[in-house]
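Report on one structure; see the data block that follows.
Missing here is one protein chain; the remaining ones are kept as they sit in the complex.
Entry: chain A
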Amino acid sequence: MYRNAIFMCERLCAEFPSETNLQLLASCYLQNNQSHCAYYILKGTHMAQCRYLFALSCFQMDLLNEAEAALRPPNESSAEVPNGAAGHYLLGLIYRYTDRRQNAIHHFNQALSMDPLLWAAYEELCILGAAEEATSVFSEGASLCIEKQYMHDELSSKSSQASSDDHIVVPNRSLGVEDVSPRQLKDMHGYDVRDISRNYHGAASNQPLNGGPATFSFYNTPSPMATQSQLSGVAPPPICRNAQLNGPNLRAFGADSSPRSVVNSAVPGPRRKFVDEGKLRKVSERLFSDSRQRRSMRLGGESLVNTNSSASVASGNGTNHSSKYLGGPKSSSVVSRSVTIRKGQSWASENSDEGAHYDIYDDSRLDITTSSSSPRGDARSLEQEGAARPSGPVVVSGSRVAAGASEILGLLMILGEGYRLSCLYRCQDALDTYIKLPKKHYNTGWVLSQVGKAYFEMVDYMEADSAFSLARLASPYSLEGMDIHSTVLYHLKEDMKLSYLAQELISTDRLAPQSWCAMGNCYSLQKDHETALKNFQRAVQLNSRFAYAHTLCGHEYVALEDFENGIKSYRSALQIDSRHYNAWHGLGMVYLRQEKFEFSEHHFRLAFQINPRSSVIMSYLGTALHTLKKNKEALEMMERAILADKKNPLPLYQKANILVSVENFEGALAVLEELKEFAPRESSIYALMGRIYKRCNMYDKAMLHFGLALDLKPSATDVAVIKAAIEKLHVPDELEDEDAL
C-alpha cells in the first residue's frame, strides 16, 4: 500500500508544493523504510514536524550531527524540540550515541515528563544507569499528567471548533491529531484499494495533509477501530488536520480553499464507505438511535460547508478521543502496544459517542469554559440543552481515563522497577520485582527473557536456561534476549540445544543480529573460531549499534590470538554501551594474556563495579590482584566470590593457586579436597595436588595424584607437563623450568 501512497503523495507535492505536503510524502517514505528519500526531501525544511522527520531519517542513516542540528538548531538555543516527547526521545538517543551522557539523560527525562507512558525513554535511562525509581516516574503524578493532557485535548478541540480560522496552538492536541492519516496509511491494509485512493484523492485535492508520522508522534497511533470512528463521524476524511503550530500551514490551508469544494463532493463517498466497513460504526449505531446518527452526519456535512477548519477540527475531536493517551513508545514495544489496543477497544465505542455529540455542537458556538458535569449517556438531554457544554462526557470519560491510566502505570511501575534493577545488576531484587507481576504478564516473552537475563548475570545458568526456554514457548517469534540464551547454552556446553536454537532463530528472522550471534556461539562452541567470527561480523553488519555482537567478535579475535582486533572490537562495544561489563572483562582478559597486569586489574575492577554479582568476574579480579602480588586482597576477593555463588568452583581453584604461590600448602590442599566434591573428574585438581605433594616432598602421594590426573584425560599439553613432572619427581623444583605458573 505504501507504493500507492507514495505515488499519490508525489502527485500531491507536484500539484501543491508546500512543506506540509512534503512532510506527508516523507512520512510515507519513512513508513516504507526509505529514509534516504525522506532525507533528501526534507532537507532545509523548517516546520517542526518536518524537522522531526528529517532528524529521524538522519538518525536512520546514521548522520547524527545533522539529526541533532535539525532537532536543536544551534543558533536557536531556546527553540522547542519538535514533536514533544518523541522529539526529546530521539534527541536523547542522538546524544547517547555521540557520547554525551548527561544531555541524553536530560532529554530522556524530559520525554518521560511529557509523556509518562514513553517506556522506551525509561529503558534508555536504565541502560545509561541513570533512571529514577519506577515508582516515582510511573506515579500518581504521571497519571494526573495523562489525564490533564486528555482533558486539554478536549478543551482545545472545543476552542478551535468555536473559532473557525483561528487555530489555537496546542502542541499536545496537534500531536495527537497528526496520527491519523499516516495511521490510515498503515491501517488501510485491510481496506479496499478504492477507498484508499478515494481517500487520497480527497486528501490530495484537499488541504495539505499534516498527518505527522503516526508511529513517531507523541501519542501512539489510534487503534484501527478508533480510526474508523473518526472517519465515520466526520465530514472529510480527517486529513484536513491543520492544527499545526505554524502560520504557513494556515496560509497553505487558506490557499487551497478552491479544491475544498471538490472535497465536499468527495466526502459523502468515503464516509459512507467507512460506515460500511467500520465495525465500530456498527457498534455505535447500536448505541444511538438512527435519527441521531443521520442527524450527526448531516450536521457534520453542514458544518463542513459552513466552517472550513472547524470541520477538520471536529474530526480532530474524534481523533482526540481515539488518540489514546496511551502514548506508547515506538511501535516496537510489545507491552504498551497490547495495552493500547485493549484500551482502544474499550474506548472506541465511547469515542464514537462523543464524536457524534461534538458534531451536533459544531454549529452552536459553545462556550468552552463551562465545566458542568451533566450526565453523559443522556444524549437527548444534551441535544435539548444545546448550550450545555458536553463536559459531562468529558468528565466521566476523564475519570475512566484516570482509572485506565493508573492501571497501566501500576503495571509499568513494576516492569520499570524490574528493568532498572536488572540494569543496575541488582539481579535478585529485579527477580523479586518481576515476581510481583500478575501471572498473565509474567508469562510473556519479554518478561521471561528479562528474568533469564537476570539469572545469567548472576551466573545461574541452569535457571537462566529454563527461563529462556519458557520465553521461547511464550513467544517463539521474539528474538529479544535470545543472544543471551545462546550464550547460556554455550556455557552449559549444550551443543545440540544451541544449534537447534540457532537454526530456529535464523529461520525466524535472518536479518536480526541475535540470530547470527546464536549461530556464531554454536560454531565457537565447536572451536571453529573463524566461522564464528564471520557470523558475529554479520551480526555487527546488520546492526552496528548492537553492543553484544561487538563483544562476541572480540572474544573470537582473542581466541584466534589476534589481540589488536580483539581490543578494537571490545572498544567498539564499549563505545555503544559503556556499561557493558562483558567487554570490560574481555579487555581485562586480553591484558592478562599480554601480561599487562595493571591494565588488566583496572579493567576487571571496572567490570566488577558494573556487575558486582558475577562470581566469575570476582575470581578474575582476584587472579589479577594475585599477579600484581597483592595476595591478601586477592584472597579476600576469592572469598567473596566463593560466598557469592556456592555453585561456582572456579574461585576455589583460583584460591588454591594463590595459596600454593604463597606456599600455604595445607590450605591449598584443603581447598582442593573441597573442590573434589564439586568436580570429581577434573584432572587439573589432581595435577595441582600432585604438584603440591611434590613440593612437600611427599612423592608417593604426588605420584598417585599425577597418575589420577593422567587417567582423567587432560589436554595434550597437560599430559606432557604431567609426564615431565612424574619423570622429574625426585628433582627439586628449582631446577625445572616451569612455564605457566
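Simple rule for what comes next: a residue touches a chain if its C-beta (ideal position, glycine included) is under 8 Å from a C-beta of that chain, and two chains touch if they have at least 3 such contacts; residues count from 1.
The rule is short, and it goes like this: contacts and distances are computed from a predicted model.
With the options "EF-hand domain-containing protein", "beta-fructofuranosidase", "Anaphase-promoting complex subunit 10" or "Mitotic spindle assembly checkpoint protein MAD2B" in hand, the undepicted chain maps to the protein name "Anaphase-promoting complex subunit 10" (source: UniProt). Residue A:Val459 is the one among A:Leu91, A:Met114, A:Val459 or A:Ala549 that touches the chain not shown. Touch with the chain omitted from the figure is made, among A:Arg3, A:Lys439 or A:Lys527, by A:Lys527. In the complete complex, the hidden chain is touched by one of A:Cys37, A:Leu64, A:Leu144 or A:Leu492, namely A:Leu492.
Residues of chain A in contact with the chain left out of this view: 459, 461, 487, 490-493, 521, 527, 529, 552, 555, 558-559, 561, 581-582, 585-586, 589, 592-593, 607, 614-617, 620, 623, 627, 648-650, 653, 657, 678-679, 681-684, 687-688, 691, 709, 712-721, 723-724, 727, 740-741.
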